[in-house]
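Down below is the structure, laid out as structure tokens.
All protein chains but one are shown at their positions in the complex.
The block that comes next holds chain A.
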Amino acid sequence: MIAFDYVRPNSAKAAVDAITKDASAQFIAGGSNLVDLMKHGVVAPQKLVDISRLPLNSIEQSGNNIRIGALCLNSEVAEHALIKEKLPLLAQALNAGASPQIRNMATVGGNMLQRTRCTYFYDLAMPCNKRQPGSGCGALKGYNRMHAIFGASNSCIAVHPSDMCVALAALDATVIVAGSKGERKISFVDFHRLPGDTPEKDTHLQKGELITAVEIPVNDGFAKHSLYTKVRDRASYAFALVSVAAALDLQNNTIQHVRLAAGGVAHKPWRLMAAEKYLKGKSPTESNFKAAAEAAMSAAKGYGYNDFKLTLLPNTIIHTLKTIAGV
């Protein structure tokens, strides 16, 4: 048996202390990804610090921000009245992910920290720089249909699998983390990393830091005009080939503000800044949406099996924006 310790601290501070002291310790909450990784032998923590019962599971609005505790279940957030009313994009993205059973276990913090589903990452007989730095990237010249078209490196072309995170990136969320030196805030778009030469690191979290909440600014215009589109190989329980989270603040037939992010295309939820910049101040027309989609794709690169994403993503951006704007 692979023996490991299991502790269940009573406070966030005690949890942080338990991790900080132990090099191979890991937090566990819902376990919907970590347990799989342990079964596959991808990770073998010597200590699990169970945070699932810490009081980090409230959803509340304070001022212009909605704060979601890191231990809220994905299903709780998706069904919460405040979220459905003020952040429908987030609710849609959550419901597009996984299955009801998994959403009933998975937490918001855990969703952010889930690992890639790259098949080479999970198979110990295959090369993978993310799992075993220096062993090579199996996907680069292998079966890479699910893989990145933005921001990849020769070390890793894996994608982040989350749907929720695509909406959080679009909504300009902020991640609140607690560490041994106190609390700090990380802008959501800076939370996950690109692979570069160190694909083993998924995020900018420091050792010992615990996600305690995410904060999302509310914009009533976005709440009225937003949509999460997930394109996948079957109707449910499949990771995105590509997904698009979009929100428009429309006034007098002009796009005052716009948020666009894509999933299934990069090592992190991919904010489409160039397309946003193009659309700001323009009218919501099909031709503008097409031009924006083109702008979004300027840095895209295919690796063979995933070349179709170079067509699918702009199509999905255009479809999503047209649907929101009703054109």
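A few notes on this one:
Criterion: a residue touches a chain if its C-beta (ideal position, glycine included) is under 8 Å from a C-beta of that chain, and two chains touch if they have at least 3 such contacts; residues count from 1.
The rule is simple: contacts and distances are computed from a predicted model.
Entry comment: the absent subunit's protein name, as recorded by UniProt, is "Xanthine dehydrogenase family protein molybdopterin-binding subunit", drawn from "Sulfate adenylyltransferase subunit 2", "Cytochrome C oxidase subunit IV", "Putative membrane protein" or "Xanthine dehydrogenase family protein molybdopterin-binding subunit". Among the residues A:137, A:231 or A:296, only A:231 touches the chain that is left out of the figure. In the complete complex, the hidden chain is touched by one of A:78, A:126 or A:189, namely A:126.
Across the interface with the omitted chain, chain A contributes residues 1-2, 41, 117, 119-120, 123, 125-126, 138, 141-143, 145, 229, 231-239, 241, 308, 311-312, 315-316, 318-319.
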